[in-house]
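A single protein chain has been omitted from the complex, and every remaining protein chain is retained in its original position.
Think of it as A, B, C and D in the order they're written, each chain with its own count starting at 1.
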Amino acid sequence: MPTRWLTGHETAEAIEDLVPGSVARSTGVACYLKPEMLVEACHALRDDSDGLDLVHLTNLCAVDYWSHFEVVYHLQSFYKNQFATLKVDVQGRDKPAIPSVVPVWHGAWMQECEAYDLFGIVFEGHPNLHRILLWDGYPGWPLRKDFLSMPGGLQPGLNEFAGTARREAPPVRLVE
Amino acid sequence: MALEGFGPAFAFWLLSAITLISAGGVMMARNLLHAVLFLIVTFIGVAGFFILLSAEFIAMAQVVIYVGAVAVLILFAILLTPRSARDNSETVWGAPAALLSIALAAVLIFVIHDTAWSETNSFQAPSVEDLGRALLSTWVLPFQLASVLLTAALIGAIMLVRSPEEEAEDALS
Amino acid sequence: MTSAIKSEPFILNIGPQHPSTHGVFRVKVTVDGERILDAEMVMGYLHRSMEKLAEERTYTQNIPFTDRTDYLSSMSNNLGYCLAVEKLAGIDVPDRGQAIRVIMAELQRLASHCMAVGAFANDTGAWQTPVMWAFREREKILDLFEMTAGARLTCNYMRIGGVAFDLPKDFVPMARDLMKTFPAFIDDIDGMLTENEIFLVRTRGVAVISPELAVNGSLAGPMLRGSGIAWDIRKADPYCGYEKYDFDIPIGYQGDSFDRFIVRLEEMRQSVRIVQQALDALPGGPHSTQVPLALRPPAGEAYARVEGPRGELGYYVVSDEGPSPYRFHIRPPSFINLSVLKEMTVGGSVADAIVALGSVDIVVGEIDR
Amino acid sequence: MTPGLDHFLTVGALLFCLGLIVALSKRNAIGVLMGIELMLNAVNVTLLAFHRFTESANPVAGQTFVVFVITVAAAEAAVALALAVSFYRNRETVDVDRINLLRS
Partner (left out) sequence: MNLPFLVSDKWYDIRDLGNLSGAILDQLDKVLPYGLVYVIAILIGFIASFLIFVLPTQLFLGVLGERKIIGRIQSRYGPNRVGPFGTLQPIADALKLIQKEALIPTAADRWVMLIAPIVFVAPAVLLFAVLPFGPNMVIADVPVSLIYFLAVSSLPVLGAFMAGWSANNKYSLYGAMRIVAMAISYEVPLVMSLLGVALLSSTLSLQGMVFWQKDVHLWMIFLQPIAFAVYFICVSAELNRTPADIAEAESEIVAGYLTEYSGMQWGLFYGMDIGYALAAAAFASTVFLGGWSMWGLEEYVPSWLIFAVKTQLFYLLFLWTRGTLPRLRIDQLMAFAWKFLLPLALLNLLIVATEKVIWTQEELGDGIVFLFAPINIVAAAVLVYAWAKVNGYRPENTPKKPRMVKDATGYIPASGGGR
């Protein structure tokens, strides 16, 4: 029996039953949750073994839609063999923030770090949110759509990075 | 009967130099680990003296016990205390101790050279077998006592270094 | 650890250059004597920002990137990405293409598990012998890959809509021969390691992951199955016609390193079974459907996953009807499996930490991407 | 110069005095222990020198005595080092001047 991929509406219905008022909207693909109710809804979803039983946070990633960010949660049930997609809209480009789901799923620990590292989305309540792949002090958030060059049009090198501008001199100078 | 021949004499002076210089090293070394290394050289020099005095078995026992066990134990103890505790400096008692020791050395050397020791001329080196027989016949009581002492020391050492967690574990079970 | 001796806690860097980190990966452990008090992972030394690069290239051009994430199982990576794009664009794959994909994915699992088993034995201290034996067998599989795709490691063989080339003439008999001899190798390793008391005491009860933690920590693959959770994407959500093949899911007992090891060994046996079945039932016909070079899938998103050698290998692709993906995200199993490393290592000794790290079977190219 | 009893005894005495300085003056408990070990070694040298060079009714007695001294030294080293380690664990120091639990 293959996995049943739940539509957003099905998921939204189930979540509304568990935590009323937590769903923002739902589409055919995903169910959009309200950020402030996210942790509560996830807790309920995880512990609801008779309902959807979404115990396993399979995947967590963020998408930049220019106007806003979306954080996507792919959830899996083992006993019921169903798969659901949750989404949360994150507004603001300066300091986007949503609550962290690490208290619910330990597996979100590294993935939230990665999303923070590459998108700059702050997951509030994360025990150790740090830049996991890039180094501390890296300028900018590379996976954002407006990251075309390093801030300030920096040039290649360890402190600099390839920008849109063409380089004049070769990056490595030969020692004579 | 003194030790005749060039070989023993050479060995004696060489061993004396090694032993005393390295013992001085134990005194002078600022780093505790260097002091231990000097101490090991001293032990080996003393073992050399034992061979010179025709006590091969004791010499080997000296190397096995002192170098192989005691020195290694000291090293272990040093490694268990952190870097800050590895300083080998003197307390304020350094100068008085040195004076006292020099005085004692003077007295001892005077006594040694002033006394007419009744030296034997017919020395027969006892074999290991003789030593074993003596330990298990004449000296059997001290031998047993020594073994009891060793056991007691072992148990005492284990009890001393037990950590509070371990004691708690034992109390639970 | 029974070591009762307390000393100053200090920080030990395992990595970035260390024989047992399998690449440039670093674990900062705070140790007290030999006991680990805290472990912190430092990664990113191999970060190439593939997810950003993929946004600039066409869908087909992205396939080589997937080779280079998990460079020990490029076929599985190719497959996962192609499935995601096919799901997005609604492309069907002909039967022969699907069968070839299954054969390749399972051969890749064998090759990758060879490496995993050998490297794990290496970490326990069976220095070089199991790993050399495993490499010997892995070479034979890589020969098959070379014959088919022209490359041994980064095969770049799968295409959207099928596979790049049909199988060469000699492939089927050679693969059959290999599958006849392969179980003997698995039995060799089995006899050498699982019957070895030293190996048992080193791995049994070490780095135990409880089933609750395994589920909550988003683990996947052998890590999840070692904890006794029967979960395999090939069974639960069959792709490429896996429902047609007869195979079992091996699961462990208590989730220690030894369970993960025997699960991997048994998975190799099951993979041999699948390859044999697929070779026997290899259908004719085209190996691929025609897909426009500049593929523009309809706007939307797709998440497709395959059971890679290290676990659930997911690809999340978002399209905006452009020629290149709007967002391309990889769910890297060995990255997410590492999230329980701290729970596995803290309280154990340094030697146990190495065994724990070996039992995760990480590939740094996939962790850092 | 052929070494005789005097020479061995002198070496033993010097070794003993060096050990005495170390044992009396060192700040570190382990250093003090090393001084004691040096003194015990000096005693052993002296004992064996007497054993080798002087008349004795029991010719094995000298060596036997050295065996006992070595045994006691080993036991003493084990206990002393255990004390030092245990003390360090409780008081974070092995400085003999600060080992003053009975004072104050």
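Following the convention adopted for this analysis, a contact is a pair of C-beta atoms (placed from the backbone, for glycine too) under 8 Å apart; a residue touches a chain by one contact, two chains touch by 3 or more.
Note that the structure is a prediction, hence the values are computed from the model and not measured.
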item	value
Where the missing chain makes contact, among the chains that are shown	A, B, C
Option touching the unshown chain, where C:Ala230, C:Ala281 or C:Ala294 are the choices	C:Ala230
Hidden-chain contact residue, picked from the options C:Ile251, C:Ala302 or C:Val317	C:Ile251
Where the missing chain touches chain A, by residue	78-79, 81
Sites on chain C contacted by the missing partner chain, in the whole complex	1-3, 10, 12-13, 18-20, 34, 121-129, 132-133, 136, 190, 192-202, 204, 211, 215, 225, 227-233, 235-236, 248-254, 258-259, 262-263, 266, 349-352, 354
Touching residues on chain B - with respect to the absent chain	5-7, 31, 33-34, 37, 40, 56-57, 60-61, 63-64, 67-69, 71-73, 75-76, 79, 127-128
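The rule is short, and it goes like this: only the chains that are shown with their structure count from here on.
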item	value
Chains touching both chain A and chain D	none
Centroid comparison with chain D (C-alpha atoms), farthest chain	A
Chain centre separation (chain C, chain D; CA means) in Å	63
Separation of chain B from chain C, taking each centre as the mean of its C-alpha atoms, in whole Å	60
Centre distance in Å when chain A and chain C are each reduced to the mean of their C-alpha atoms	23
Where chain D touches two or more other chains, by residue	85, 89
Numbers and ranges of chain C residues touching at least 2 other chains	5-6
Interface residues, chain D side, partner chain B - complex	1-11, 13-22, 24-28, 30-31, 33-35, 37-38, 41, 44-45, 48-49, 51-56, 58-61, 63-64, 66-68, 70-79, 81-86, 88-89, 93-97
Complex contact set, residues of chain A against chain C	2-3, 29, 55-59, 61, 63-64, 72, 74, 78, 81, 83, 85, 105-111, 114, 118, 131-135, 142-143, 147
Complex contact set, residues of chain B against chain D	1-5, 8-9, 12-13, 16, 19-20, 23-24, 26-27, 32, 35-36, 39, 42-43, 46, 49-50, 52-55, 57-58, 61-62, 65-66, 69-70, 73-74, 76-78, 80-81, 85-91, 93-94, 96-98, 100-102, 104-105, 108-109, 112-113, 117-120, 123-124, 126, 130-131, 133-135, 138-139, 142, 146, 149-150, 152-154, 156-158, 160-161, 163
